[in-house]
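Structure in structure tokens, see below.
Other chains dropped; remaining ones untouched in position.
By letter and in written order, the chains are A and B; residue numbering begins at 1 in each of them.
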């Protein structure tokens, strides 16, 4: 008996993706999986992927399951079978692509950080707000909000289980730059990457702090540092190996931060502390956070992403303690689609969750979260961090996005 | 620019799956994903899924991405576009389906436990061995061998990093039967499930112990227990809610174990300890194991499946200690296809890994691991456990599968 297409197959949503490196692979997995796991009002279809190298983009399309490949992102935006443009390129092209897509009437998902500058982020936010009036959705890809443990953490804070907040501390520690022989990739050049650990890791940290607390940072004080200031040029590495007899021309200047430390205040008066670094040997993806409130506390470590630690300060002291909640119960966010309790989810599941939420926003014409305005607010914090670091760490206010 | 089908797309492998519940969903995700992540010599195609209920199986096919649906597993086996039959049904139908598929010239993947009895497992193993001479591959789905941390643990043992083994202890603790109001599903009836926690959880524990140690159990001593001996009938639950006014007819007898404790000896003389239970409140999927050897030790917890604890006993005592290895490095098993270091994998990735390994075995005509013979060996251990439990826990030898 062959399957017949009886029944109500949902309408489709054609997705076009720009970029196909690490983020492109992760987003592809998200788009392929969301409709297999969740009940969606629109079924995502992997319509086309764009990249500059024709051979490479065709290989990527085949590998990741995209029906077509384009070598020009403008052609991708123009395709009739694309209703949503997913921007997975480096930050310096986000604004141009996203604005063009919005102007072409497409929904947009844009990887974080929203842009490399506040000005670009403002332009993008304006474009998103204009498009919203035409029913278009624009979301920024702070995927860690969709780790179930963090989504649930937000619920606990919003439900008042922590009471008045006192402290938010977030560290995001990696170690892939510890080796001074690691070469000078574009991620270490300001003109391409905007900043270093700050934009790459600090952006996630800032977004999570504001998301979980439910309030913005209003000022920051910052120190940044570049420990290894010259690194082997990538060309030299490719050509002759590291240190291959060459003179000073084999090394180039690192123009972004290796690490950024900053403190700040949230709107409610709670204190916040941040650290972003790629020089913490032994820490692979250690996005760790803790929030302390008058009625309870939360702690989380991305290296153990299925667990949330929760301390209920209203319990009797003799039985109180941080409890390790395995966030894999049916009642936890996003778990309705997955496995029985105790069966761990992984990093890439956040992209399926992101796809789910974005599809729902599109179908219901509901303002998405995080919006481009949320991405702009993060950008303003990062800019204030850099300004403070340039000005001897002086406390620097963060201009607030106007209330919508 | 449209994608053209230039380049060497690999040949395909048509997969037909029987059953589409929890295991079917997980296997589907594995089949859909393996070719997107790994370089495979054959690209799996989700050809057809079989189930008895026509409406339900069509819905499952659409949900999980299978091209066709069948209501008779014999029809599925007969399809020309199916080269591999993936058996995801309850244990009492494994033997019939798997043997038929092998006799029809198909490769087979069969969920664990291989069968509900040693006799069935022997029949299946004989069929697999006959089929192997015709170039067919038959694998049993002990997917936890494909948790990267456990695959790597096996490497460390095989490399001699633990030296002579002294202890293997495995506990597999869940808690979904703690509530006495949980109804009498087929999993609690011996005629359908074969056994309780023993076959469900203990089978994994035994397979892992033998896999990691690289040697079989030669004898066991066991206690089993059924703590809650009567449970509400499922019909009664559906009809009128739990305890809904009905008399004794609303309850039925639990005929399998709630928990099984057993000790044993491995061929080398190492001692082994096992516990399988669904009555450990607070433990959701706590498959925990530790292996102690003369030169080192390993520990693992499935609730933290990206981590392996390793103690190197040859280090100076002052710096020795169990180290927490995040098994997400490029050099770790299966990690070549996934994300950068520190980006966690989840439960279902084991099914993509299983698909990868099975495809390689088929393409290279290499005997698979775990083979049906491995599944039979586990079945013999489970049978010895039940025999010992019936005989006052007396130490009961495990008949050894003949050397291949």
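As a working rule, a residue touches a chain if its C-beta (ideal position, glycine included) is under 8 Å from a C-beta of that chain, and two chains touch if they have at least 3 such contacts.
Treat the numbers as computed from the prediction; the structure is a model and nothing was measured.
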For validation: placed chains = 2, all identical. Expected total copies in the complex? 4
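The working rule: only the chains that are shown with their structure count from here on.
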Inter-chain centre distance, subunit A versus subunit B - centres from mean C-alpha coordinates, in Å: 35
In the complex of these two chains, what residues of subunit A are touching subunit B? 1-4, 6-7, 9, 22, 26, 28-29, 32-33, 36, 54, 58-59, 61-72, 75, 174, 176, 283-286, 302-307, 326, 328, 339-349
